[in-house]
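Every protein chain except one is present and positioned as in the full complex.
A, B and C label the chains in the order they appear, each numbered from 1.
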Amino acid sequence: MVEESSRKRKLEDQEESESKKKRKYDGFERTTTLEELRRAQVDFANARDWNQYHTPRNLLCALVGEVGELSEIFQWKGEVAPGCPKFSHKEKSHLGEELSDVLLYLVRLADQCHVDLATAVKDKLKKNAMKYPAEKVFGSSKKYDEYKKSN
Amino acid sequence: MVEESSRKRKLEDQEESESKKKRKYDGFERTTTLEELRRAQVDFANARDWNQYHTPRNLLCALVGEVGELSEIFQWKGEVAPGCPKFSHKEKSHLGEELSDVLLYLVRLADQCHVDLATAVKDKLKKNAMKYPAEKVFGSSKKYDEYKKSN
Amino acid sequence: MVEESSRKRKLEDQEESESKKKRKYDGFERTTTLEELRRAQVDFANARDWNQYHTPRNLLCALVGEVGELSEIFQWKGEVAPGCPKFSHKEKSHLGEELSDVLLYLVRLADQCHVDLATAVKDKLKKNAMKYPAEKVFGSSKKYDEYKKSN
Partner (left out) sequence: MVEESSRKRKLEDQEESESKKKRKYDGFERTTTLEELRRAQVDFANARDWNQYHTPRNLLCALVGEVGELSEIFQWKGEVAPGCPKFSHKEKSHLGEELSDVLLYLVRLADQCHVDLATAVKDKLKKNAMKYPAEKVFGSSKKYDEYKKSN
């Protein structure tokens, strides 16, 4: 009896901590830079003599492969709500890995193309802000669509 | 004659500066963090009331769309050397934009799935280092392939 | 008054014919073969001297580009019901074009890789039938997923 109730308490604690883990999502870790990821991959490829395989089109094919694996996670799910509340812990962790694989190949592709992705992405953010002025596209899916179409 | 030679000099300067610009690629700008990109997009969507459109599967479809635009840049090129030396300035700049679009949707997708992409990608780097031990896969495309296949 | 009612009748006729058009979908036109599409593209490329651009990886990049355009059609739609009842006539026709572009590059890619796609696809249908025995996977999404995962 004692064992039973202690086991039950343990399970409840676990569930609570699980749910806390889910509740506490608060954005990304603060310090990770794109340059840090680029540098890590340069070191990784150098240590293995793999630069020879990392030509732009090889990396593009690898990137498309990883996007495919990311897409497979969502393939029989129907609509998925923000936060993926119905994903198991395992699925969520798998999702994190596939998102990471796409990111790593994207960073490596930019680097092997000699594109400064950090500068490029900040330029793009500025361009988007000018392209979609908040007051003109606010809350309107129609305007959103039209704006997007003229992309 | 003077004009001619001055025009020639100008052209040479231009070429030199162009080639300097190409030579001087030295990785990414140092400070940009993933969290900064995430935050910028949260503000962007809030200001436009666009969170309603940014469900995980909508963002996945948008990401695939941008990967398609990235792929189109490489579609009739044949093999492309590292650094994309044959790309015009315009193509290089277009490439930077498409790489950025993929990155922005990837960051937004991770955020709307409540995945801390910065932590996930660092975990993945560690996992990759263990999966492909440098001494075992060094410089061998065969071993590389086998290792990759067991991915 | 007469005009008004005649205009109304016209509109009703139009809607009825529109809805008839939608209702009457009854599968694909019966005679089109994969070989016919392959042959049409061989002739098309020959007439334009474009075989030189149609290497396997160029075509793969082009295919990925078209998949991106297909995905864009669905990107801000949320869940879409079978038959796409909310798509406008224009969207439906655009969808038909993008599906066709993917098909055409897929056929051309198979051809340039010297893969007999018609035979390959029939072999795959047989393989799938053995892999997912109807009695074992009937109506169960769980079993479906498990079966799919072991793919």
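Here is the rule we use: a contact is a pair of C-beta atoms (placed from the backbone, for glycine too) under 8 Å apart; a residue touches a chain by one contact, two chains touch by 3 or more.
Predicted model, so just to flag it, every value in this text is computed and none were measured.
Asks: Tell me which of A:L34, A:V67, A:L99 or A:C113 is the one touching the absent chain.
Replies: If we include the chain that is not displayed, A:V67 is the one touching it.
Asks: Provide the residue numbers of subunit A that touch the chain removed from this figure.
Replies: Within subunit A, the residues that touch the unshown chain are 53, 55, 57-58, 61-62, 64-69, 71-72, 74-79.
Asks: Tell me which stretches of subunit C touch the chain missing from the display.
Replies: 22, 25, 27-35, 37-40, 44, 47-57, 60, 63-64, 67, 70-71, 74, 77, 79-84, 92, 95-97, 99-104, 106, 109-125, 127-129, 132, 134, 137-139, 141, 144
Asks: Taking the full complex into account, what residues of subunit B touch the chain not shown?
Replies: So the residues of subunit B touching the missing chain come out as 57, 60-61, 64, 76, 78-79, 141, 144-145, 148.
To be clear about the criterion, only the chains that are shown with their structure count from here on.
Asks: On a C-alpha centroid basis, what's the spacing between subunit A and subunit B, in Å?
Replies: Here subunit A and subunit B have centroids separated by 14 Å.
Asks: What is the distance, in whole Å, between the centres of subunit A and subunit C, each centre taken as the mean of its C-alpha atoms?
Replies: Averaging C-alpha atoms per chain gives centres 29 Å apart.
Asks: Cα centroid separation between subunit B and subunit C, in whole Å?
Replies: Using C-alpha averages as centres, the distance is 30 Å.
Asks: Which subunit A residues sit where two or more other chains touch them?
Replies: If we look for residues of subunit A contacting two or more partner chains, we find 57, 60, 64, 79, 141, 144.
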